[in-house]
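Every protein chain of the complex appears in place save one, which is left out.
Letters A and B mark the chains as written, and numbering starts fresh at 1 in each.
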Amino acid sequence: MEKQKALYEYVLRLADDSLILGHRVSEWCGHGPILEEDIALTNLALDLIGQATSLLNYAGELEGKGRDGDALAFLRYEREYKNLLLVEQMNGDFGKTIMRQFLFDAFRKPLFEKLQHSTDQHLAAIAEKSLKETKYHLKHTSEWVIRLGDGTEESHIRIQESLDALWKYTNEIFYKDDVDSVLIAENIIPSSEEIKAEWTKTVNDVLEQATLTIPSNNWIQEGGRKGFHTEALGYLLAEMQYMQRAYPNMTW
Amino acid sequence: MEDKNILELERRFQEKIDNDIKIEPNDWMPDDYRQTLIRQISQHAHSEIVGMLPEGNWITRAPNLRRKAVLLAKVQDEAGHGLYLYSAAETLGADREETIDDLHSGKAKYSSIFNYPTLSWADMGAIGWLVDGAAIMNQVPLCRCSYGPYARAMVRVCKEESFHQRQGFEIIAHLAQGTPAQKEMAQDALNRFWWPALMMFGPNDAESKHTVQSMNWKIKRSTNDELRQLFVDVTVPQAEMIGLTIPDKDLKLNKETGHYETGEINWAEFWEVVKGNGPCNKERVDARRKAKEDGLWVREAASAFAEKRKNK
Partner (left out) sequence: MSKKEWPLWEVFIRSKQGLNHKHVGSLRAADSTMAIENARDVYTRRSEGISIWVIESNNVFANDSSESDALFEPADSKIYRHPTFYDVPDGISHM
(Lines give C-alpha, C1' and ligand atoms only; values in the text may rest on other atoms or scores of the structure.)
Protein backbone atom coordinates (compact mmCIF):
# COMPACT_ATOMS: atom_id res chain seq x y z
CA MET A 1 0.00 0.00 0.00
CA GLU A 2 1.36 3.39 -0.90
CA LYS A 3 1.90 5.98 1.79
CA GLN A 4 -0.63 8.57 0.61
CA LYS A 5 -3.40 5.99 0.40
CA ALA A 6 -2.53 4.64 3.83
CA LEU A 7 -2.49 8.10 5.35
CA TYR A 8 -5.90 8.89 3.85
CA GLU A 9 -7.30 5.70 5.31
CA TYR A 10 -5.73 6.36 8.71
CA VAL A 11 -6.94 9.97 8.95
CA LEU A 12 -10.40 8.82 7.94
CA ARG A 13 -10.41 6.31 10.79
CA LEU A 14 -9.47 8.99 13.31
CA ALA A 15 -12.02 11.37 11.78
CA ASP A 16 -14.86 8.88 11.86
CA ASP A 17 -14.15 8.05 15.50
CA SER A 18 -14.57 11.74 16.36
CA LEU A 19 -17.52 12.26 14.05
CA ILE A 20 -19.59 9.31 15.21
CA LEU A 21 -18.80 9.73 18.89
CA GLY A 22 -19.44 13.47 18.64
CA HIS A 23 -22.80 12.72 17.10
CA ARG A 24 -23.69 10.29 19.87
CA VAL A 25 -22.68 12.69 22.63
CA SER A 26 -24.59 15.52 20.95
CA GLU A 27 -27.77 13.46 21.39
CA TRP A 28 -27.52 14.33 25.10
CA CYS A 29 -27.90 18.05 24.56
CA GLY A 30 -30.97 19.15 26.53
CA HIS A 31 -31.34 15.81 28.31
CA GLY A 32 -28.37 15.65 30.71
CA PRO A 33 -28.69 14.47 34.32
CA ILE A 34 -28.18 18.02 35.61
CA LEU A 35 -27.76 21.35 33.89
CA GLU A 36 -24.03 21.63 34.58
CA GLU A 37 -23.33 18.19 33.12
CA ASP A 38 -25.54 18.91 30.12
CA ILE A 39 -23.21 21.79 29.34
CA ALA A 40 -20.12 19.64 29.96
CA LEU A 41 -21.35 16.91 27.62
CA THR A 42 -22.03 19.44 24.90
CA ASN A 43 -18.49 20.74 25.27
CA LEU A 44 -17.27 17.19 24.67
CA ALA A 45 -19.47 16.91 21.59
CA LEU A 46 -18.26 20.25 20.26
CA ASP A 47 -14.61 19.26 20.67
CA LEU A 48 -15.24 15.99 18.86
CA ILE A 49 -17.15 17.63 15.99
CA GLY A 50 -14.32 20.14 15.70
CA GLN A 51 -11.73 17.36 15.51
CA ALA A 52 -13.85 15.52 12.96
CA THR A 53 -14.06 18.64 10.81
CA SER A 54 -10.27 19.18 10.75
CA LEU A 55 -9.57 15.52 10.15
CA LEU A 56 -12.19 15.04 7.43
CA ASN A 57 -11.03 18.13 5.57
CA TYR A 58 -7.49 16.77 5.70
CA ALA A 59 -8.69 13.35 4.54
CA GLY A 60 -10.40 15.05 1.61
CA GLU A 61 -7.15 16.74 0.65
CA LEU A 62 -5.24 13.46 0.89
CA GLU A 63 -7.80 11.69 -1.23
CA GLY A 64 -7.50 14.40 -3.90
CA LYS A 65 -10.88 13.79 -5.51
CA GLY A 66 -12.38 17.12 -4.57
CA ARG A 67 -14.39 15.89 -1.61
CA ASP A 68 -14.41 18.21 1.41
CA GLY A 69 -15.15 17.39 5.05
CA ASP A 70 -18.90 17.71 4.59
CA ALA A 71 -18.96 15.45 1.56
CA LEU A 72 -17.08 12.82 3.55
CA ALA A 73 -19.19 13.27 6.66
CA PHE A 74 -22.60 13.19 5.04
CA LEU A 75 -22.36 11.41 1.72
CA ARG A 76 -20.65 8.08 2.23
CA TYR A 77 -22.34 4.70 2.45
CA GLU A 78 -22.32 2.83 5.72
CA ARG A 79 -19.51 0.47 4.63
CA GLU A 80 -17.26 3.46 3.98
CA TYR A 81 -17.29 4.64 7.59
CA LYS A 82 -14.20 3.40 9.42
CA ASN A 83 -14.92 4.24 13.05
CA LEU A 84 -14.49 1.86 15.96
CA LEU A 85 -17.57 -0.16 16.89
CA LEU A 86 -17.15 1.22 20.41
CA VAL A 87 -18.03 4.79 19.46
CA GLU A 88 -21.19 3.98 17.52
CA GLN A 89 -22.80 2.14 20.43
CA MET A 90 -26.03 3.71 21.66
CA ASN A 91 -25.79 6.16 24.54
CA GLY A 92 -27.68 4.04 27.05
CA ASP A 93 -27.79 5.72 30.45
CA PHE A 94 -25.38 8.46 31.51
CA GLY A 95 -23.02 5.84 32.96
CA LYS A 96 -22.77 3.99 29.67
CA THR A 97 -22.06 7.20 27.80
CA ILE A 98 -19.34 8.07 30.30
CA MET A 99 -17.80 4.60 30.23
CA ARG A 100 -17.74 4.56 26.40
CA GLN A 101 -16.11 7.99 26.41
CA PHE A 102 -13.61 7.00 29.08
CA LEU A 103 -12.48 3.85 27.27
CA PHE A 104 -12.05 5.97 24.15
CA ASP A 105 -10.30 8.93 25.82
CA ALA A 106 -7.83 6.57 27.51
CA PHE A 107 -6.78 5.59 23.98
CA ARG A 108 -6.96 9.01 22.35
CA LYS A 109 -4.80 10.80 24.88
CA PRO A 110 -1.63 8.70 24.44
CA LEU A 111 -2.32 8.52 20.73
CA PHE A 112 -2.42 12.30 20.31
CA GLU A 113 0.62 12.65 22.57
CA LYS A 114 2.58 10.58 20.10
CA LEU A 115 0.92 11.95 16.98
CA GLN A 116 1.85 15.52 17.82
CA HIS A 117 5.41 14.48 16.94
CA SER A 118 4.37 12.82 13.69
CA THR A 119 6.57 13.43 10.67
CA ASP A 120 3.36 14.45 8.91
CA GLN A 121 3.09 18.14 9.84
CA HIS A 122 -0.61 18.49 9.20
CA LEU A 123 -1.52 15.49 11.32
CA ALA A 124 0.88 16.65 14.04
CA ALA A 125 -0.84 20.02 14.20
CA ILE A 126 -4.32 18.51 14.51
CA ALA A 127 -3.04 16.14 17.19
CA GLU A 128 -1.47 18.92 19.20
CA LYS A 129 -4.72 20.88 19.35
CA SER A 130 -6.85 17.80 19.98
CA LEU A 131 -4.56 16.61 22.77
CA LYS A 132 -5.46 19.56 24.99
CA GLU A 133 -9.15 18.80 24.56
CA THR A 134 -8.68 15.09 25.07
CA LYS A 135 -6.69 15.52 28.28
CA TYR A 136 -9.66 17.34 29.76
CA HIS A 137 -12.11 14.74 28.45
CA LEU A 138 -10.10 11.95 30.07
CA LYS A 139 -9.92 13.81 33.37
CA HIS A 140 -13.65 14.47 33.33
CA THR A 141 -14.68 10.95 32.37
CA SER A 142 -12.18 9.27 34.73
CA GLU A 143 -13.62 11.23 37.62
CA TRP A 144 -17.16 10.27 36.68
CA VAL A 145 -16.25 6.59 36.29
CA ILE A 146 -14.77 6.67 39.79
CA ARG A 147 -17.74 8.57 41.24
CA LEU A 148 -20.28 6.21 39.72
CA GLY A 149 -18.28 3.08 40.50
CA ASP A 150 -17.71 4.08 44.11
CA GLY A 151 -20.96 6.02 44.57
CA THR A 152 -24.13 4.15 45.50
CA GLU A 153 -24.94 0.47 45.17
CA GLU A 154 -27.19 1.27 42.21
CA SER A 155 -24.59 3.34 40.41
CA HIS A 156 -21.95 0.66 40.98
CA ILE A 157 -24.17 -2.01 39.43
CA ARG A 158 -25.16 0.19 36.51
CA ILE A 159 -21.65 1.26 35.54
CA GLN A 160 -20.28 -2.25 35.96
CA GLU A 161 -22.95 -3.44 33.52
CA SER A 162 -21.91 -0.75 31.06
CA LEU A 163 -18.29 -1.80 31.35
CA ASP A 164 -19.28 -5.44 30.78
CA ALA A 165 -21.34 -4.52 27.73
CA LEU A 166 -18.64 -2.35 26.13
CA TRP A 167 -15.60 -4.45 26.98
CA LYS A 168 -15.81 -6.64 23.90
CA TYR A 169 -15.30 -3.59 21.70
CA THR A 170 -12.11 -2.43 23.38
CA ASN A 171 -9.71 -4.78 21.63
CA GLU A 172 -10.56 -3.23 18.31
CA ILE A 173 -8.96 -0.01 19.52
CA PHE A 174 -5.62 -1.67 18.78
CA TYR A 175 -6.62 -3.15 15.45
CA LYS A 176 -3.71 -3.15 13.07
CA ASP A 177 -3.38 -3.79 9.34
CA ASP A 178 -1.32 -2.65 6.32
CA VAL A 179 -2.41 0.94 6.83
CA ASP A 180 -0.68 1.01 10.19
CA SER A 181 2.43 -0.87 9.13
CA VAL A 182 3.12 1.49 6.24
CA LEU A 183 2.72 4.57 8.42
CA ILE A 184 4.66 3.19 11.38
CA ALA A 185 7.57 2.51 9.05
CA GLU A 186 7.47 6.15 7.95
CA ASN A 187 7.33 7.44 11.56
CA ILE A 188 3.99 9.03 10.82
CA ILE A 189 2.12 7.14 13.53
CA PRO A 190 3.23 5.34 16.71
CA SER A 191 3.02 1.59 17.12
CA SER A 192 -0.18 0.36 18.69
CA GLU A 193 1.81 -1.55 21.36
CA GLU A 194 2.99 1.73 22.86
CA ILE A 195 -0.54 3.06 22.98
CA LYS A 196 -1.93 -0.16 24.33
CA ALA A 197 0.47 -0.18 27.27
CA GLU A 198 -0.65 3.30 28.29
CA TRP A 199 -4.32 2.55 27.71
CA THR A 200 -4.11 -0.55 29.88
CA LYS A 201 -2.40 1.33 32.65
CA THR A 202 -4.98 4.16 32.67
CA VAL A 203 -7.92 1.79 32.47
CA ASN A 204 -6.62 -0.49 35.25
CA ASP A 205 -5.84 2.44 37.47
CA VAL A 206 -9.20 4.20 37.08
CA LEU A 207 -11.29 1.04 37.25
CA GLU A 208 -9.49 0.03 40.42
CA GLN A 209 -10.25 3.38 42.05
CA ALA A 210 -13.81 2.98 40.87
CA THR A 211 -13.96 -0.46 42.58
CA LEU A 212 -14.99 -1.99 39.25
CA THR A 213 -14.02 -5.40 37.93
CA ILE A 214 -12.42 -5.83 34.54
CA PRO A 215 -14.49 -8.40 32.65
CA SER A 216 -12.75 -11.75 32.21
CA ASN A 217 -14.45 -12.26 28.85
CA ASN A 218 -11.87 -11.32 26.25
CA TRP A 219 -13.92 -12.06 23.17
CA ILE A 220 -13.02 -9.56 20.47
CA GLN A 221 -15.71 -7.85 18.46
CA GLU A 222 -14.26 -5.91 15.57
CA GLY A 223 -14.98 -4.83 12.02
CA GLY A 224 -15.41 -1.06 12.16
CA ARG A 225 -11.98 -0.32 10.72
CA LYS A 226 -12.92 -2.38 7.68
CA GLY A 227 -16.41 -0.90 7.39
CA PHE A 228 -18.38 -3.73 9.00
CA HIS A 229 -20.54 -2.16 11.69
CA THR A 230 -23.12 -3.00 14.30
CA GLU A 231 -26.81 -2.34 13.69
CA ALA A 232 -26.53 0.89 15.65
CA LEU A 233 -24.67 2.79 12.92
CA GLY A 234 -27.31 2.61 10.18
CA TYR A 235 -29.87 4.54 12.21
CA LEU A 236 -27.30 7.11 13.23
CA LEU A 237 -26.36 7.72 9.60
CA ALA A 238 -29.99 7.84 8.46
CA GLU A 239 -30.51 10.71 10.87
CA MET A 240 -27.20 12.44 10.27
CA GLN A 241 -27.47 12.29 6.48
CA TYR A 242 -31.18 13.12 6.28
CA MET A 243 -30.86 16.67 4.94
CA GLN A 244 -28.10 15.92 2.46
CA ARG A 245 -29.98 12.89 1.11
CA ALA A 246 -33.43 14.50 1.02
CA TYR A 247 -32.20 17.72 -0.60
CA PRO A 248 -29.21 16.72 -2.71
CA ASN A 249 -26.75 19.23 -4.17
CA MET A 250 -27.74 22.22 -2.10
CA THR A 251 -25.71 24.39 0.22
CA TRP A 252 -26.87 25.24 3.73
CA MET B 1 -44.78 50.76 65.40
CA GLU B 2 -44.10 47.69 63.32
CA ASP B 3 -46.19 49.05 60.41
CA LYS B 4 -44.47 52.37 60.58
CA ASN B 5 -41.10 50.65 60.30
CA ILE B 6 -42.19 48.73 57.25
CA LEU B 7 -43.49 51.88 55.62
CA GLU B 8 -40.17 53.59 56.25
CA LEU B 9 -38.26 50.61 54.81
CA GLU B 10 -40.51 50.59 51.78
CA ARG B 11 -40.02 54.31 51.29
CA ARG B 12 -36.24 53.94 51.42
CA PHE B 13 -36.39 50.93 49.11
CA GLN B 14 -38.41 52.81 46.47
CA GLU B 15 -36.11 55.81 46.86
CA LYS B 16 -33.11 53.64 46.00
CA ILE B 17 -34.88 52.29 42.95
CA ASP B 18 -35.93 55.76 41.81
CA ASN B 19 -32.30 56.85 42.10
CA ASP B 20 -31.13 53.84 40.07
CA ILE B 21 -29.31 52.29 43.01
CA LYS B 22 -29.32 48.51 42.57
CA ILE B 23 -30.93 46.23 45.11
CA GLU B 24 -28.57 43.46 46.23
CA PRO B 25 -29.43 40.06 47.79
CA ASN B 26 -29.01 40.96 51.46
CA ASP B 27 -30.82 44.30 51.24
CA TRP B 28 -34.27 44.68 52.66
CA MET B 29 -36.95 44.34 49.99
CA PRO B 30 -40.75 44.08 50.05
CA ASP B 31 -41.96 40.53 49.93
CA ASP B 32 -43.97 41.24 46.77
CA TYR B 33 -40.84 42.49 45.02
CA ARG B 34 -39.04 39.29 45.97
CA GLN B 35 -41.90 37.06 44.85
CA THR B 36 -42.45 38.92 41.59
CA LEU B 37 -38.76 38.71 40.80
CA ILE B 38 -38.58 35.03 41.64
CA ARG B 39 -41.53 34.38 39.36
CA GLN B 40 -40.11 36.47 36.53
CA ILE B 41 -36.53 35.17 36.76
CA SER B 42 -37.55 31.55 37.06
CA GLN B 43 -39.99 31.81 34.15
CA HIS B 44 -37.16 33.25 32.18
CA ALA B 45 -34.82 30.45 33.27
CA HIS B 46 -37.41 27.81 32.41
CA SER B 47 -37.83 29.38 28.97
CA GLU B 48 -34.12 29.00 28.32
CA ILE B 49 -34.12 25.36 29.40
CA VAL B 50 -37.32 24.33 27.63
CA GLY B 51 -36.10 26.40 24.69
CA MET B 52 -33.23 23.94 24.26
CA LEU B 53 -35.66 21.26 23.11
CA PRO B 54 -37.15 22.56 19.86
CA GLU B 55 -33.68 23.38 18.54
CA GLY B 56 -32.10 20.31 20.08
CA ASN B 57 -34.54 18.43 17.88
CA TRP B 58 -32.37 19.29 14.85
CA ILE B 59 -28.84 18.91 16.23
CA THR B 60 -28.49 15.36 14.94
CA ARG B 61 -29.94 16.35 11.56
CA ALA B 62 -27.98 19.55 10.93
CA PRO B 63 -27.09 19.68 7.23
CA ASN B 64 -23.35 20.26 7.53
CA LEU B 65 -20.55 20.25 10.10
CA ARG B 66 -20.42 24.00 10.56
CA ARG B 67 -24.14 24.30 11.17
CA LYS B 68 -24.02 21.35 13.54
CA ALA B 69 -21.29 22.94 15.67
CA VAL B 70 -23.00 26.33 15.69
CA LEU B 71 -26.35 24.85 16.69
CA LEU B 72 -24.76 22.78 19.45
CA ALA B 73 -22.96 25.82 20.81
CA LYS B 74 -26.15 27.83 20.68
CA VAL B 75 -28.31 25.29 22.47
CA GLN B 76 -25.53 24.88 25.03
CA ASP B 77 -25.55 28.63 25.62
CA GLU B 78 -29.24 28.35 26.44
CA ALA B 79 -28.41 25.83 29.14
CA GLY B 80 -25.83 28.31 30.42
CA HIS B 81 -28.35 31.14 30.38
CA GLY B 82 -30.86 29.05 32.28
CA LEU B 83 -28.15 28.35 34.80
CA TYR B 84 -27.16 32.01 35.25
CA LEU B 85 -30.82 32.83 35.80
CA TYR B 86 -31.47 30.02 38.28
CA SER B 87 -28.37 31.33 40.10
CA ALA B 88 -29.90 34.81 40.22
CA ALA B 89 -33.14 33.33 41.58
CA GLU B 90 -31.18 31.42 44.22
CA THR B 91 -29.88 34.72 45.59
CA LEU B 92 -33.52 35.50 46.43
CA GLY B 93 -33.88 32.24 48.32
CA ALA B 94 -35.46 30.24 45.48
CA ASP B 95 -33.87 26.81 45.69
CA ARG B 96 -33.11 25.59 42.17
CA GLU B 97 -34.50 22.11 42.51
CA GLU B 98 -37.79 23.39 43.93
CA THR B 99 -37.97 25.98 41.18
CA ILE B 100 -37.48 23.26 38.57
CA ASP B 101 -40.05 21.04 40.25
CA ASP B 102 -42.59 23.84 39.79
CA LEU B 103 -41.89 23.72 36.06
CA HIS B 104 -42.36 19.97 36.00
CA SER B 105 -45.61 20.08 37.95
CA GLY B 106 -47.03 22.69 35.58
CA LYS B 107 -47.17 25.32 38.32
CA ALA B 108 -44.55 27.54 36.69
CA LYS B 109 -44.83 28.91 33.16
CA TYR B 110 -42.32 29.45 30.39
CA SER B 111 -42.41 31.25 27.07
CA SER B 112 -45.26 29.77 25.02
CA ILE B 113 -43.24 29.92 21.79
CA PHE B 114 -41.40 26.73 22.76
CA ASN B 115 -44.62 24.77 22.62
CA TYR B 116 -44.56 25.00 18.84
CA PRO B 117 -42.87 22.19 16.90
CA THR B 118 -39.73 22.53 14.76
CA LEU B 119 -40.67 20.83 11.50
CA SER B 120 -37.85 21.71 9.15
CA TRP B 121 -34.26 22.88 9.13
CA ALA B 122 -35.50 26.37 8.23
CA ASP B 123 -37.09 26.53 11.68
CA MET B 124 -33.57 26.82 13.12
CA GLY B 125 -33.27 29.97 11.09
CA ALA B 126 -36.70 31.28 12.05
CA ILE B 127 -36.08 30.64 15.74
CA GLY B 128 -32.74 32.42 15.76
CA TRP B 129 -34.00 35.32 13.71
CA LEU B 130 -37.48 35.82 15.20
CA VAL B 131 -37.53 34.13 18.59
CA ASP B 132 -34.07 35.24 19.67
CA GLY B 133 -34.72 38.58 18.04
CA ALA B 134 -37.85 39.03 20.14
CA ALA B 135 -36.07 37.74 23.24
CA ILE B 136 -33.28 40.28 22.80
CA MET B 137 -35.83 43.10 22.67
CA ASN B 138 -37.07 41.91 26.04
CA GLN B 139 -33.68 41.23 27.54
CA VAL B 140 -31.62 44.27 26.66
CA PRO B 141 -33.66 46.61 28.88
CA LEU B 142 -33.41 44.07 31.71
CA CYS B 143 -29.65 44.64 31.84
CA ARG B 144 -30.67 47.84 33.64
CA CYS B 145 -33.23 46.23 35.96
CA SER B 146 -33.18 47.16 39.64
CA TYR B 147 -32.09 43.80 41.04
CA GLY B 148 -28.29 43.47 40.85
CA PRO B 149 -27.86 39.72 40.30
CA TYR B 150 -30.60 39.65 37.65
CA ALA B 151 -29.15 42.66 35.84
CA ARG B 152 -25.67 41.09 35.89
CA ALA B 153 -26.99 37.77 34.61
CA MET B 154 -28.77 39.60 31.81
CA VAL B 155 -25.61 41.45 30.82
CA ARG B 156 -23.92 38.10 30.40
CA VAL B 157 -26.89 36.60 28.57
CA CYS B 158 -27.17 39.52 26.15
CA LYS B 159 -23.46 39.45 25.39
CA GLU B 160 -23.70 35.77 24.49
CA GLU B 161 -27.04 36.05 22.69
CA SER B 162 -25.70 38.43 20.11
CA PHE B 163 -24.47 35.59 17.92
CA HIS B 164 -27.72 33.64 18.25
CA GLN B 165 -29.87 35.98 16.24
CA ARG B 166 -27.19 36.43 13.61
CA GLN B 167 -26.71 32.72 13.06
CA GLY B 168 -30.49 32.33 12.67
CA PHE B 169 -30.72 35.15 10.19
CA GLU B 170 -27.76 33.71 8.29
CA ILE B 171 -29.56 30.36 7.99
CA ILE B 172 -32.85 31.82 6.78
CA ALA B 173 -31.26 34.39 4.47
CA HIS B 174 -29.21 31.62 2.88
CA LEU B 175 -32.32 29.53 2.31
CA ALA B 176 -34.32 32.48 1.02
CA GLN B 177 -31.69 32.95 -1.66
CA GLY B 178 -31.31 29.25 -2.36
CA THR B 179 -33.19 26.75 -4.52
CA PRO B 180 -37.00 26.90 -4.83
CA ALA B 181 -37.29 24.08 -2.30
CA GLN B 182 -35.14 26.00 0.17
CA LYS B 183 -37.01 29.23 -0.35
CA GLU B 184 -40.30 27.45 0.23
CA MET B 185 -38.90 25.95 3.41
CA ALA B 186 -37.85 29.41 4.63
CA GLN B 187 -41.23 31.01 3.86
CA ASP B 188 -43.05 28.13 5.55
CA ALA B 189 -40.96 28.61 8.69
CA LEU B 190 -41.70 32.34 8.72
CA ASN B 191 -45.41 31.61 8.23
CA ARG B 192 -45.46 29.33 11.26
CA PHE B 193 -43.26 31.38 13.59
CA TRP B 194 -44.30 34.97 12.85
CA TRP B 195 -47.46 35.12 14.94
CA PRO B 196 -46.15 33.07 17.86
CA ALA B 197 -43.11 35.40 17.89
CA LEU B 198 -45.40 38.43 18.24
CA MET B 199 -47.18 36.66 21.08
CA MET B 200 -43.88 36.29 22.93
CA PHE B 201 -44.20 39.87 24.16
CA GLY B 202 -47.26 38.88 26.15
CA PRO B 203 -50.78 40.29 26.24
CA ASN B 204 -51.63 43.86 25.24
CA ASP B 205 -50.76 46.46 27.86
CA ALA B 206 -54.40 46.89 28.79
CA GLU B 207 -54.57 43.18 29.67
CA SER B 208 -51.21 42.87 31.38
CA LYS B 209 -51.80 42.76 35.11
CA HIS B 210 -48.24 43.10 36.38
CA THR B 211 -46.96 45.90 34.20
CA VAL B 212 -47.50 49.00 36.35
CA GLN B 213 -46.01 47.70 39.57
CA SER B 214 -43.13 46.03 37.69
CA MET B 215 -42.33 49.25 35.87
CA ASN B 216 -42.25 51.14 39.19
CA TRP B 217 -39.88 48.56 40.57
CA LYS B 218 -37.78 48.70 37.41
CA ILE B 219 -37.89 44.96 36.93
CA LYS B 220 -39.68 45.61 33.69
CA ARG B 221 -38.46 48.58 31.72
CA SER B 222 -40.74 48.78 28.68
CA THR B 223 -44.32 47.65 28.15
CA ASN B 224 -45.32 44.60 26.09
CA ASP B 225 -46.77 46.69 23.30
CA GLU B 226 -43.78 49.02 23.09
CA LEU B 227 -41.43 46.09 22.70
CA ARG B 228 -43.69 44.31 20.22
CA GLN B 229 -43.83 47.45 18.08
CA LEU B 230 -40.07 47.80 18.16
CA PHE B 231 -39.72 44.18 17.05
CA VAL B 232 -42.15 44.56 14.16
CA ASP B 233 -40.47 47.77 13.02
CA VAL B 234 -37.02 46.21 12.79
CA THR B 235 -38.08 42.80 11.49
CA VAL B 236 -40.39 43.68 8.61
CA PRO B 237 -37.67 45.41 6.55
CA GLN B 238 -35.33 42.45 7.22
CA ALA B 239 -37.92 40.06 5.75
CA GLU B 240 -38.33 42.29 2.70
CA MET B 241 -34.60 42.47 2.24
CA ILE B 242 -34.27 38.70 1.92
CA GLY B 243 -37.41 38.36 -0.19
CA LEU B 244 -39.74 36.70 2.31
CA THR B 245 -43.34 37.73 2.93
CA ILE B 246 -44.67 38.45 6.41
CA PRO B 247 -47.86 36.37 6.73
CA ASP B 248 -50.12 39.29 7.64
CA LYS B 249 -52.38 40.75 4.93
CA ASP B 250 -53.21 43.73 7.18
CA LEU B 251 -49.60 44.72 7.70
CA LYS B 252 -48.89 48.26 6.58
CA LEU B 253 -46.54 51.12 7.28
CA ASN B 254 -48.18 54.15 8.84
CA LYS B 255 -46.35 57.00 7.13
CA GLU B 256 -47.27 59.49 9.83
CA THR B 257 -46.05 57.53 12.84
CA GLY B 258 -43.32 55.71 10.96
CA HIS B 259 -44.48 52.48 12.58
CA TYR B 260 -45.85 49.30 11.04
CA GLU B 261 -49.41 48.35 11.94
CA THR B 262 -50.17 44.66 12.15
CA GLY B 263 -53.35 42.63 11.97
CA GLU B 264 -55.00 41.33 15.12
CA ILE B 265 -53.07 38.72 17.08
CA ASN B 266 -55.04 35.55 17.76
CA TRP B 267 -55.20 35.93 21.53
CA ALA B 268 -57.48 32.94 21.93
CA GLU B 269 -54.66 30.78 20.58
CA PHE B 270 -52.17 32.51 22.87
CA TRP B 271 -54.19 31.77 26.01
CA GLU B 272 -54.82 28.17 24.95
CA VAL B 273 -51.09 27.58 24.52
CA VAL B 274 -50.36 29.25 27.87
CA LYS B 275 -52.97 26.99 29.46
CA GLY B 276 -51.21 23.92 28.13
CA ASN B 277 -53.03 23.23 24.89
CA GLY B 278 -50.22 24.11 22.50
CA PRO B 279 -48.93 21.51 20.03
CA CYS B 280 -45.96 20.45 22.21
CA ASN B 281 -46.63 21.53 25.81
CA LYS B 282 -46.79 17.99 27.09
CA GLU B 283 -43.76 16.74 25.12
CA ARG B 284 -41.60 19.62 26.32
CA VAL B 285 -42.34 19.23 30.02
CA ASP B 286 -42.22 15.43 29.78
CA ALA B 287 -38.75 15.63 28.22
CA ARG B 288 -37.49 17.86 31.05
CA ARG B 289 -39.06 15.67 33.70
CA LYS B 290 -37.58 12.55 32.14
CA ALA B 291 -34.10 14.09 32.07
CA LYS B 292 -34.39 14.85 35.76
CA GLU B 293 -35.73 11.41 36.69
CA ASP B 294 -33.18 9.56 34.56
CA GLY B 295 -30.42 11.59 36.17
CA LEU B 296 -31.48 10.92 39.75
CA TRP B 297 -29.20 7.92 40.23
CA VAL B 298 -26.28 9.92 38.84
CA ARG B 299 -26.81 12.84 41.20
CA GLU B 300 -27.26 10.49 44.15
CA ALA B 301 -24.09 8.63 43.27
CA ALA B 302 -22.08 11.85 43.11
CA SER B 303 -23.44 12.97 46.48
CA ALA B 304 -22.67 9.61 48.05
CA PHE B 305 -19.16 9.64 46.62
CA ALA B 306 -18.51 13.19 47.85
CA GLU B 307 -19.70 12.16 51.30
CA LYS B 308 -17.37 9.13 51.33
CA ARG B 309 -14.36 11.22 50.32
CA LYS B 310 -15.13 13.82 52.96
CA ASN B 311 -15.07 11.13 55.62
CA LYS B 312 -11.83 9.55 54.42
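We take it that a contact is a pair of C-beta atoms (placed from the backbone, for glycine too) under 8 Å apart; a residue touches a chain by one contact, two chains touch by 3 or more.
Quick caveat, the model's predicted, so the values are computed rather than measured.
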Practice problem: Write down which of B:E10, B:E160 or B:D294 is the residue touching the left-out chain. | Solution: B:E160
Self-check item: Residues belonging to subunit B that touch the chain removed from view
Solution: 24, 26-28, 76-77, 80, 83-84, 87, 90-91, 95-97, 152-153, 156, 160, 296, 299-300, 302-303, 305-306, 309
Practice problem: Touching the hidden chain in the full complex, which residues of subunit A are there? Just list them. | Solution: 34-37, 39-40, 43, 139-140, 143, 147
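Here is the rule we go by: only the chains that are shown with their structure count from here on.
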Quiz item: What whole-Å value do you get for the distance between subunit A and subunit B if each is reduced to the mean of its CA atoms?
Solution: 36
Quiz item: Any idea which subunit A residues touch subunit B in the complex?
Solution: 23, 26-27, 29-39, 42-43, 45-46, 49-50, 52-53, 56, 69-70, 73-74, 93-95, 146-148, 150-152, 154-155, 158, 239-240, 242-244, 247, 250-252
Quiz item: Which subunit B residues qualify as touching subunit A in the complex?
Solution: 49, 52-53, 56, 59-69, 72-73, 75-76, 79-80, 82-83, 86, 121, 171, 174-175, 178-179, 181-182, 287, 290-291, 294-302, 304-305, 308
